[in-house]
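Only a single protein chain was left out; the remaining protein chains are all shown in position.
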Amino acid sequence: MKGKIILEEAFNLPRLAEEEAKQYASVHGALLLGKALADIEGRVAAMDEAGVEMQVLSLTSPGCQGVSDPVEAQKMAVESNNYIAEKVKANPSRFAAFAAVSMHDPKRAAEELSRAVIELGCVGVMLNDFQSSGLDGNTTLFYDNPSYDIFWATVEELDVLVYMHPRLASKTVFNELYRDRKWLQASAWGFANQLSIHILGIATSGVFDRFPGVQLAFGHMGEHIPFDLWRIDHKLDRDRFPDMQMAKNRTIRDYFATNMHITTSGHFSTRSLQGAIAELSTSRIMFSIDYPYEDGLMEGSSWFDGLPISQPDLLAIGRENALRLLKLNRAPHNLKPGLSLKELEVGGLGALLSFAFA
Amino acid sequence: MKGKIILEEAFNLPRLAEEEAKQYASVHGALLLGKALADIEGRVAAMDEAGVEMQVLSLTSPGCQGVSDPVEAQKMAVESNNYIAEKVKANPSRFAAFAAVSMHDPKRAAEELSRAVIELGCVGVMLNDFQSSGLDGNTTLFYDNPSYDIFWATVEELDVLVYMHPRLASKTVFNELYRDRKWLQASAWGFANQLSIHILGIATSGVFDRFPGVQLAFGHMGEHIPFDLWRIDHKLDRDRFPDMQMAKNRTIRDYFATNMHITTSGHFSTRSLQGAIAELSTSRIMFSIDYPYEDGLMEGSSWFDGLPISQPDLLAIGRENALRLLKLNRAPHNLKPGLSLKELEVGGLGALLSFAFA
Amino acid sequence: MKGKIILEEAFNLPRLAEEEAKQYASVHGALLLGKALADIEGRVAAMDEAGVEMQVLSLTSPGCQGVSDPVEAQKMAVESNNYIAEKVKANPSRFAAFAAVSMHDPKRAAEELSRAVIELGCVGVMLNDFQSSGLDGNTTLFYDNPSYDIFWATVEELDVLVYMHPRLASKTVFNELYRDRKWLQASAWGFANQLSIHILGIATSGVFDRFPGVQLAFGHMGEHIPFDLWRIDHKLDRDRFPDMQMAKNRTIRDYFATNMHITTSGHFSTRSLQGAIAELSTSRIMFSIDYPYEDGLMEGSSWFDGLPISQPDLLAIGRENALRLLKLNRAPHNLKPGLSLKELEVGGLGALLSFAFA
Partner (left out) sequence: MKGKIILEEAFNLPRLAEEEAKQYASVHGALLLGKALADIEGRVAAMDEAGVEMQVLSLTSPGCQGVSDPVEAQKMAVESNNYIAEKVKANPSRFAAFAAVSMHDPKRAAEELSRAVIELGCVGVMLNDFQSSGLDGNTTLFYDNPSYDIFWATVEELDVLVYMHPRLASKTVFNELYRDRKWLQASAWGFANQLSIHILGIATSGVFDRFPGVQLAFGHMGEHIPFDLWRIDHKLDRDRFPDMQMAKNRTIRDYFATNMHITTSGHFSTRSLQGAIAELSTSRIMFSIDYPYEDGLMEGSSWFDGLPISQPDLLAIGRENALRLLKLNRAPHNLKPGLSLKELEVGGLGALLSFAFA
């Protein structure tokens, strides 16, 4: 399929890339990953090959959320937003960006988000789970705290997407739960374990009731949440939890029809996607890769293009939903909505012969 | 769910109702069925109870298609269209109608369809499989014959839905295949067996290529077709069948994304619906009952309202798709598009407690 | 996956192969198909490559069912059974056979089946839909007629599988339904349309009630039946059809749990298989190819090996169900039941890397 849009795709500031690369040195090879994170112009060829028209870029995790000093975190946000805005400006038909913000101070976060959206053209904001804070960096700030209402109010007013991305657990949680099984702390399990609490915290604290225009997305096929919706709602007994702020007559399932979206980043599983479609509908799911933490764009794109799902669903998940939600039809991106199966090279005898949609 | 729209719902001309009732005398009780078919005003209470806002009415099968005399068939079409237009006019917020047409002569069929749509406000046309013809009534006319292009051209120009409905097989086919197992000839199996050939004939004859605006719907979860899409396309080998008129690079699956729709009439099966969603997407499926051949509206409506499918899908299948396809937002029907979950009473704690969406 | 068993695989008597090949001359190339049908020993290399341990062979359709002269049909059955028994004897760890029988006379059919099973070691019988009969060949015999009870009684006593295979419709049906759309008459649609009536006829005539041990299989993902089970049972209203012989308290769905099985032959569709699993369970589904009407064994085998279904289901559908149902663990076949994932090369890191089970 041509014309795909992907939206959990990381970059790094060149000066940080080397550092970041070192952190994962033992994993993918530090230099390689660092180089991939820092390179933006060079991505276009792989996008062409994989049928990806647009990549929405964001500063790699934990970004500002990992900086416990408020001044440094704010500085990083401004630097990152200015930097990526220039990159997008150079090729707006292929790139867009999510803003980075320091979440130490909700009001300043809202201000930087406003600047990034209004002045720089960012189409949303990427939050990497909790904000590290405190002198030792071990304090954790969560955005379901009522003090963040000013941030959510600004999000609603700006009408842009908030994308929640995972990061490693705090030292305290790590020591208790992951120290003796380190391989579970990150993308295999702990990432979603941690982030899901934050997401459900936001929903159950009533953010979507107070700010009904807020749209929240998260990746990795929903961070464990879609497949447990019945049990979550069944167990959030209103009589049992009178302190829970969420509207009395609403359920987490309801919010998935009005305020929440998921992406396929790093989770190229046919059955999980089919399950997510059954729970949420294709209107709330968007294709994404998680580049460069996934090796290139082809593995995920090949999986997606050959999925046993309907053609209208392929178009919605692969392109239309993101185009509409991020308003990518507007200048300077100017993506075309409503392209046909033929224009996007979906279906036809070729698909049949290559066994796609089997 | 409130606000549902149903579209394979039969009526009969009062003068024909008794006759029709007799035909099914041994089944549901002739008088009862005849009465139900002839009564239109009386349906509103049951619609209210079942959460059905709008019922699209059509002359019960075989209607004009069962009348082998062209003059009589044409007379019945005109009579039926005039009659039902009056009924709709009396309550346009609750009723709409599909036209009846005699298909003996494609040109006259197109003319009566035009009259029914333009002058009488019909939102589409119901065709009951093949047209019986000939002196002995045993000749069968199918609309994939090139002579019907004038009819399809008019359909495209009028931009209205064609709904294909089953009828009993011809005597010849009955004698060979169903005589010794009569119970299989009708709704249990033979209906779909016969109608599916006609539908696939229309698609493979290139009607959708020559008239890309034509929209075709059929009920009973797709008359066996959606679940065999892969095999159909796999076996319609272009080298093997050079006479097949359908565009060389298109597949039946493709047409389901551009020209074909199904309804749930008389097929209240969760798994079949889930399978149809997987093959076609929720954008091509519409809720329907098949009243009064199904007993009342509640059985099908209860099934639908409690389906384990997502809330956006429930709204699409139960209301939005039909509203958009039939343009029921226009006068005199004036149905409101885009109603919220809350306005349509979908979701919330009530749904959870009643175990809906489980 | 190693160790797969396939069971809708055709052969032809060398003397008939050329003739058969001519019939499909315009399709796959007559000589090629004829050669493939006649060659048995040469199949082993392709089986090795595709991970197929065992192929159950049957005389290609219509076989004896296409021979309207009872004497000729009987002769063909005997000849075919003797011939294939020799082939199996030469390589019993890789081949088994279904018997061919003339169905003109139920008693003689039972006798030849007994001989083929007891003396020649056939593991079941292949019936190619109705038996052509009569001087002009246009009479059609169906096995739901009570006169065939003697045949079903023998099947039950021998405890072997009956596999129902499609064939082209009779001239009468062809002329009425397929003449103007010939491409629909065979594997794309008509095959299943016809055969499904015969299968449902057998079920509704009470064969499984009178002979509860009878096990019936059919291919092509169930010949349209599994996906309409709810509607079939819903519409086989007992009050409406007092003549229907099937037990009053049973449904077609029930028989799928006790007497009926399907295979994947020629229908390599992930969604259709998922739907069939939902309706029937993996315990009633068996992998098959439909060689040589499908091009080789690799296309279907690759599809199967990479299916997004669970490993236990893969083993059941790919091997265990057929092994148990056909008792292939017995001499001379001696297939091993209960092989592990590792022995069958299912799962492991390799599967993950090759994106199987995605």
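We just call them A, B and C in the order they show up, numbering each chain from 1.
Here is the rule we go by: contacts are C-beta pairs under 8 Å (C-beta built on N, C-alpha and C of every residue); 3 or more make two chains touch, one makes a residue touch a chain.
Everything numeric here is computed off the predicted structure, so don't read it as measured data.
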For the chain not shown, which residue from C:112, C:129, C:279 or C:294 touches it across the whole complex?
C:279
Which chain B residues touch the hidden chain?
268-271, 299, 303, 308, 355, 358
If the hidden chain were put back, which residues of chain A would touch it?
26-28, 140, 142, 144-145, 170, 172-173, 176-178, 180-184, 186-190, 192-194, 196-197, 200-201, 204-205, 220-221, 224, 226-232, 234-237, 240-241, 243-244, 266-269, 271-272, 274-275, 278-279
In the complete complex, which positions of chain C touch the hidden chain?
230, 233-234, 238, 248-251, 253-254, 256-258, 274, 277-284, 308-313, 316, 341, 347-352, 357-358
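The working rule: only the chains that are shown with their structure count from here on.
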Interface overlap for chain A and chain C, more than half of numbers shared or less than half: same or different?
same
Rounded Å distance, chain B centre to chain C centre (Cα mean):
35
For the pair chain A and chain B, the C-alpha centroid-to-centroid distance in angstrom is 42
Between chain A and chain C, what distance separates the C-alpha centroids? Give it in angstrom.
49
Got the chain A residues that touch at least 2 other chains?
308, 358
